[in-house]
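Please see the structure below; I have some questions.
Excluded from the complex is one protein chain; the other protein chains are retained at their positions.
What follows is chain A.
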Amino acid sequence: MAEERRPKQCTVVLPTESMKAMAESIGVGQLQEESCAALSEEVSYRIKDIAQDALKFMHHGKRCKLTTSDIDHALKLKNVEPLYGFQSQEFIPFRFASGGGRELHFYEEKEVDLSDIINTPLPRVPLDVSLKAHWFSIEGVQPAIPENPPPAPKEQQKTESTEPLKAVKPGQEEEGAIQKGQGATSAEAKGKKDGLMRMKPRSTHELSVEQQLYYKEITEACVGSCEAKRAEALQSIATDPGLYQMLPRFSTFISEGVRVNVVQNNLALLIYLMRMVKALMDNPTLYLEKYLHELIPAVVTCIVSKQLCLRPDVDNHWALRDFAARLMAQSCKTFSTTTNNIQSRITKTFTKSWLDDKTQWTTRYGCIAGLSELGPDVIKTLILPRLTVEGARIKAVSDGPVVSNIDKIGADHVQSLLLKHCASVIAKARPLPDNVEQYRADYGYLGPMLCSHVVKARAQAALQAQQVNRTTLTITQPRPTLTVSQSGIGGSGGSRTPSIIKVPSSLTLMSTRPGTPTQPSPPATKYIVMATSSGSSSTQQVLWTAVLLGGIQKIALFGKRPSPYYGKNNSNKQREITVRHYYKT
């Protein structure tokens, strides 16, 4: 590696163009080529020299990051006046521009309006240095407290779960030098017995007394009546680094809890459980992949279940569905890989039950919510084409004879949900103008309402853009503000994308997206193509994936035939059998 680098070291010098550019900047035109070459060599040498000294200051400052003050001190060593004005701590204030075959890095000096500076409120005073003591190790064992790193980092949890054999093999200790540190017990560190010692904790799944107490407290608080306690417990789940040993318990707790409470239509408890799922997902130290087979069915149940509460006409179970749908989208985003295909399988499940005519309005609502949370691309490909059909269905309920109040409420909710999600997507994708007739032709019954929503959405987006620009950009760059908002409204974006450092993401989206729906989506969002099915046969080799797969298929079943499973208590037994079945696969 070093050898590859070294030859380069010898030759790297600043390009002569830089010399020319600098000379021009101070008013020296017509610098000769030889002078440039000589200058650039000299300058390169001096820069390297200074950089080396600056590194010394970095090392003695006990940092890994070279700062501008290091360079100042290095200059001082050489009796050179330090550079003033480069006090940036976090990023290098250079900007890059290219064009006409030339690439240029430049330091942008903006004109700052002093009145703006005076008028902006002062930033908060940074906190003063303080000293905090904690137990780092007690007689050779590192206590599992928030101040210490989690006993088993995510990476290790991952290797344990994905490659269980590898970790057990003796002779792997060297590679796990870091692991060894994590184990940190003196016994474990003692050489030869290592392999044996390591296997033991894996086979036993007993929690320590403290952990049992903790588990008990937390679960009780999570489903208890005291909201303050619950908030605390959820906070603990979301941040505590030492939970991984309890993760299987939590996972089972949640899935069993959902199972029971769906049957009993206990909406409050279901909400609490979903909040627990959210907290678990928020904890950065947990490796949840192992437990998705329990968590995802539970979440999907909360989205699409036919009935979640005792009084469907009064209770706001829609909120739970929305919340669970967001959770689902989040887990798709975090956990979906090419191997487990979570997102595509979830999408498929939702679509299937949505397409079914017999599906109840509640489930229908859940499916649509689940799909639309997955992102604008999913909405575009899956929901927009069905707007007409869905509109007709809603129309049938609202215009037709009043069959049941519940159906009507369901239809209303589905309608507002569709309007909410589709309007923003259409606003971005559909070119102006927004013609009501056109909309009616395209989207049927929902057309006119959509149209007004789209108009509103556009107006709001433009307003937002302006507001955002005003707050963050006026001081730095007043110019691009205009272009951004114009391109956003006029739909002529894409022609010029101003490179702004601090543009909020919504803005860039607006300015870069021209109004053609065929444009490929940005790489960040997952693009779901329904043609590629979940590919159940190819994923069989990974055990838990198969389990998960089974789970989802069952849920799909629930969607199709909801009544026997989620109807009334009479079918409880059968449902349980089915559930047991897929837990065991």
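Just a few scattered comments:
Quick note on the criterion: a contact is a pair of C-beta atoms (placed from the backbone, for glycine too) under 8 Å apart; a residue touches a chain by one contact, two chains touch by 3 or more; residues count from 1.
The rule is short, and it goes like this: contacts and distances are computed from a predicted model.
From the set "Electron transfer flavoprotein subunit beta", "Nuclear cap-binding protein subunit 2", "Transcription initiation factor TFIID subunit 5" or "Creatine kinase S-type, mitochondrial", the protein name that UniProt assigns to the chain left out of the figure is "Transcription initiation factor TFIID subunit 5". The omitted chain makes contact with just one of the residues A:S18, A:S35, A:S69 or A:Q330: A:S69. If you put the hidden chain back, the residue from A:P15, A:G140 or A:G224 that touches it is A:G140.
Touching residues on chain A toward the chain that is not drawn are 2-3, 6-7, 9-11, 41-42, 44-45, 48-49, 52, 56-57, 59-65, 67, 69, 73, 77, 89, 126-140, 142, 147-149, 174, 177-178, 180-182, 184, 186, 189-191.
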